[in-house]
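Notes follow once the structure below has been shown.
Yeah, one chain of the complex is gone here, protein chain that is, but the others are all in their spots.
And now, chain A:
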Amino acid sequence: MSHRTRRSSTRLVVAGALLPLLALSACSSGTRTDASAPGSSASGDSTLTVGLLGDIGQPPDPDIYYANNGTAIMTNVYEGLVQYKNDTDTVQIAPRLATSWEVSKDNTVYTFHLRDGVTFHDGTPFTSAAVKVAFDRRIAVKGGAAYMVEGVKSVATPDASTAVVTLASPNAAFLSYLASPFGPKMESPTGLTKHAGGDDAQTYLASHDLGTGPYTLSSAETGVRYVLKQYPGYWGTTSPFTTVDLPVYTDESALELGFDNGKVDAIVAALPSSSLDKYAKASYAANYFLPTLQGAMVTVNSSHAFFADADARVAFLQSIDQSQLVSQVLGKRSSVATTMYAKGMIPGGGDKQAISHDPAALTDYLKAHPAGGTKLVVGYANGNVNAQQMANIVVANLVADGLKATAQGYDTSTVFGWINDPTKGPDAFIDGNNGPDGGDPYMWGHVFWDASGGINYFGCQSADVNKTLDDAVKTGDVDAYLAAGEAYGKTGCFLNLSYNRDWVLAQKWLTGVAEAQNIGANELDFSKLGVAK
């Protein structure tokens, strides 16, 4: 629990004036001077402080927000019709504002039966009319996740508690779209009209909310903090936390120190794996490793000369020791990936990844195809410590094989610009943590393997794979997804490195953490958290 710290003016003046000397004296002290042991018990107030590492990056508007850091804010303020089931590592759709649903055999008509007694934060009752309004606004705003409702042909409302969504073409992934943390959320129709302005209420929703979730957005100070207040009219269970304070830390050390001092109660999927050991040994900390669809992965640039040959790409990927990367870098939050899709996406795990570690593969390839003096660059995203460390290890192994390899960091915007001209990118890129929007295999295959999907950085694709995926999404045919995965694996452009879990670091007194999380990642349902007695 957080409390505001007040200091006397005398102490202020003394500390300010003697700062340099105090620094020296403190450096010589090895003991903690903070009187209270952090996290030993919950204080009496009802504020939960969840530290953010960096700002959430985009306005907290459910039709715009399409990043990771603020997902918890969005999913606690807004609700969709369905969600992923909490506290499980398999992909299961669970009710949220819809209590049940039926899907037509051809995957074109989805009928939702809506929950009674739900109100928006502005007091407007939630009815089926809100579904169409929310879908329409998503299209109008044209955010990154607008694709999820672009296939909606019509929304019929036979009564106030039934919404019938008809799609223009079959889509077996539609429920996964709706369950995604980035999926369409319900927004008060009256509120949207009232605050429409000239931009479909975008200005209003940058600092206010019109959702139905357990919390309202009380304040949004970009780069400073976000504050959520418990919504008294919430239909579901509520937690003891009437306020959730999400201060923005821009420095990792400061965030960790805030947790150590008890000023931060929880950190959700923000710290690098290099901090795992420290908190594994900390008596005041509870570590949770919760399932997600995220993973580390390697993407190979086939537009560069050395990797133009598929055999070279495969040999390179075989040279990567996944076990080494997981054990040395990612640690307990990850396990070695053995499938082409995310863990649990294909029931039974039949999507085995064909490429496995073979230390001799690249050496043998280089003997047959001498590449003396070939320079390779392995890229990673700036600021991603895990990816940087993995890139360094991969580079060291390449150098041992006689190649002139280097690791290089890139800004996010640069990474996403390569698709326009892959020759400007590095030879390979390592993602420390990436994932699809939802749990349907199409959402993985399309995004990572189809050049038009969004995260196929170097545009390495196969027309056959794309067609197989496009056909599979119409029926949800698992065999088709297996075929697509097997075919794409042969391109040598992609290696699924690890299955990553969300590392949630919490004070020991915080309860209900695992029950508050689902595979959507980077989120906790704050209404399900509690305080140990």
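Everything below uses one rule, namely that a contact is a pair of C-beta atoms (placed from the backbone, for glycine too) under 8 Å apart; a residue touches a chain by one contact, two chains touch by 3 or more; residues count from 1.
As a working rule, contacts and distances are computed from a predicted model.
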Quiz item: Given the options "NAD-dependent dihydropyrimidine dehydrogenase PreA subunit", "Heterotetrameric sarcosine oxidase alpha subunit", "Peptide/nickel transport system permease protein" or "Transketolase", which would UniProt use as the protein name of the unshown chain?
Solution: "Peptide/nickel transport system permease protein"
Quiz item: Which residue, A:Y249, A:Y279 or A:Y341, contacts the hidden chain when the whole complex is considered?
Solution: A:Y249
Quiz prompt | Contact with the hidden chain (one of A:I93, A:L114, A:A145 or A:I430) | solution = A:A145
Exercise. May I ask which residue of A:S46, A:T243 or A:T414 touches the chain that does not appear here?
Key: A:T414
Practice problem: Among A:T238, A:Q324, A:T338 or A:N382, single out the residue that touches the unshown chain. | Solution: A:N382
Exercise. List the residues of chain A that touch the chain left out of this view.
Key: 4-9, 11-12, 15-16, 19-24, 26-27, 29, 32-34, 54-55, 57-59, 64-67, 142-147, 182, 202, 206, 221-225, 247-251, 253-254, 257-258, 260-261, 263, 382-383, 411-414, 416-421, 424, 436-437, 447, 451-455
